[in-house]
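A single protein chain has been omitted from the complex, and every remaining protein chain is retained in its original position.
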Amino acid sequence: MAPRGRGGGRAGPRGRRVVPRRAVPVSPRRRREPEFISYYGRPILNEPVWAATDIAGYFFLGGMAGASSLLAAGAELTDRPALARASKVGALGAISLSLVALVHDLGRPARFLNMLRVFKPTSPMSVGVWVLGAYAPAAGIAAASDLTGIARPAGRAAAAGAAALGPVVASYTSVLMCNTAIPAWHEGYREMPFVFVASAASAAAGLALVAVPCDQAGPARTLAVAGAVGELAASHRLTSRLGLVADTYDTGRAGTLIKAAKVMTAAGAVLGATAGRRTRPASMVAGAALLAASACTRFGIFAAGVASARDPKYVVAPQRERRASATPAA
Amino acid sequence: MSDFTLPVHHDGADPARDTGYVDPPPRMGFFTDTSICIGCKACEVACKEWNEVPEDGLEWTGMSFDNTQGLSADSWRHVAFIEQPAVAEDGKDFRWLMASDVCKHCTHAACLDVCPTGALFRTEFGTVVVQDDVCNGCGYCVPACPYGVVAIRESDGGAHKCTLCYDRLEVGQEPACAKACPTDSIQFGELETLRARAGERVEALHAAGVEEAQLYGHDPEDGVGGDGAFFLLLDEPEVYGLPPDPVVTTRDLASMWRHAGAAAGALVLVVGASFLGGRSR
């Protein structure tokens, strides 16, 4: 007998036990509620099968790594060895963990290497894996050389390479995520890279604030502020442009996470820029807040995506509108 | 809608040729005429028998006669049942719509575009198929599909969906579901021919007073460049659980990369700027 149990990829709870004909009115929550029809309230899209810890974690860690490599390069150029080392090691640690998360999330982890079968320009994941294939060794060599003192020139070259790839690593994940049919993600593809790099910057800065003495952490503090401002601005732009789907960022689990992220981002940046200048503990608290904020941002965005896939209205209503506004030329 | 910004999307006239096949056979597809579907689910069963798809669990849903609930890794055909009271007076004051859904084999298939391993690939027939020996279960295809079709099977971790019976097509056989369909609601054939036939069928239905008959997914100008498996519906797509205006996500990919590039640049600038103010000591 065939195995029992539900197949994977089934989104959401079971359908409502109603037989809707036309629009099912939904009580107004925040924005105007759309008139929409669905099939027993069942989702149209399949929600991501990714585990949040793996994939949101992967986004967070990747972002932190990418931005840290940049920070490390700056530190090296400006002769801030502690900042450089912490960032290099942080980048290596983060990217390693993120790879673990990525592999862990595969349905068939043993087949990870199939990622290298092809190079697919249309697949941000493929592009990302090839980029990581160059970046991770570079980050590794950079960190190892820094820690051991062996092969310094190569280490410097590697650090430069990692720094060059770092922004790509920090930003491609936004493309990976937006390049889906998930309304909360796809519709935000213009702002999402900015949210992602800003969040990456906060994370890298946060790491530095935690790990680096105050005197070398000046650029990190600046970065933290810039990151925070950038992130808040970008997210605001994102949600204000999304229309109905923005609900998913404001409500539920995603809403909670994102609110927490905003508070912690702001708090971390302010604390870092003020008390963090002077005392290490304050700096560490600020850094931790920034790290947590960045993580919350990623998990929040992830949750918003899931929520937008789960409720068919986020698919039907915007598409209906689009169809209605399309010139009936044909 | 057809000006795709990445060169990866051609005009969609011949997806097989666009993906490297020399002299491919004509593009094959499905025209599912839901106006003659009797909701028998033969398509579901025939598909499972042929493709050895596992049974999908015993759950009674109360969603009319639909206990399959949707397409999934373990259901590659899904017959929707929609009960609709009261539109016309003449005895037919009630409609029971039935429609068999399946992977659309999109001209511009997001699942295939995003697959990092090449497990999903375009066949010479223009269809979209998962290669089980390659798929590593990354799950990227799942949220990419604008129709919610492809999914991961829990038991084996791989992605699964309709193959349009690629193995059968290669030897000139009709897909199992279409072959079984008692009323020919599922029609298999060369896409061109099917599109023409579908047009005639809609006209005939309109002439017979079935004004609500409409085609779905037949238009090469739509957001996915037209479906390889398209439908004749008797109501709006969302009534059947279909998205009203799906778009292949990779249509915006170039723009996404541009935005990401800008963001990356901004990151470089911001990090750089953080170091302004010289060396610290």
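Order of writing sets the labels: A and B. Residues in every chain begin at 1.
By definition in this document, contacts are C-beta pairs under 8 Å (C-beta built on N, C-alpha and C of every residue); 3 or more make two chains touch, one makes a residue touch a chain.
Simple rule for what comes next: contacts and distances are computed from a predicted model.
Q: Would you mind picking the UniProt name of the chain not drawn here, from "Molybdopterin-dependent oxidoreductase", "Ring-1,2-phenylacetyl-CoA epoxidase subunit PaaA", "Dihydroorotate dehydrogenase" or "Acyl carrier protein"?
A: Per the UniProt record, that chain is "Molybdopterin-dependent oxidoreductase".
Q: Taking the entire complex into account, which one of B:Phe30, B:Trp50, B:Tyr216 or B:Phe275 touches the absent chain?
A: Final answer for the missing-chain contact: B:Trp50.
Q: Of the residues B:Gly118, B:Gly137, B:Gly217 or B:Pro243, I need the one that contacts the missing chain.
A: Touching the chain that is not displayed is residue B:Gly118.
Q: Of B:Ala13, B:Ile38, B:Ala196 or B:Leu269, which residue touches the hidden chain?
A: Among B:Ala13, B:Ile38, B:Ala196 or B:Leu269, only B:Ile38 touches the chain that is not shown.
Q: Can you say which of B:Met98, B:Cys145 or B:Ala229 touches the chain missing from this structure?
A: Once the missing chain is taken into account, the touching residue is B:Met98.
Q: Go through subunit A and note every residue touching the omitted chain.
A: The missing chain touches subunit A at positions 1-2, 17-19, 116-122.
Q: Footprint of the hidden chain on subunit B, which residues?
A: Its contact residues with the unshown chain are 8, 15-16, 18-22, 36, 38-42, 44-46, 48-50, 55-60, 62, 64-65, 67-68, 83, 85, 90-92, 94-98, 112-113, 118-124, 129, 131-134, 165-168, 170-171, 173, 176, 179-184.
Here is the rule we go by: only the chains that are shown with their structure count from here on.
Q: Let me have the rounded angstrom distance from the C-alpha centre of subunit A over to the C-alpha centre of subunit B, please.
A: Distance between chain centres, rounded to whole Å: 28 Å.
Q: Report the residues of subunit A in contact with subunit B in the complex, numbered from low to high.
A: 1-11, 14-15, 17, 19, 21, 36-40, 42-50, 66-67, 70-71, 74-75, 77-80, 105-109, 111-112, 114-115, 117-118, 120-126, 129, 167-168, 170-172, 174-176, 178-182, 185-186, 189-194, 196-197, 200-201, 215-216, 218-220, 222-223, 226-227, 230, 305, 309, 312, 315-316, 319-320, 322-323, 326, 330
Q: Which positions of subunit B touch subunit A when the two form their complex?
A: Going by the criterion above, the answer is residues 6, 8, 54-59, 61-64, 66, 69-70, 72-75, 80, 82-86, 110, 113-119, 134-140, 142-159, 221, 236, 238-247, 249-250, 252-253, 255-257, 259-268, 270-275, 277-281.
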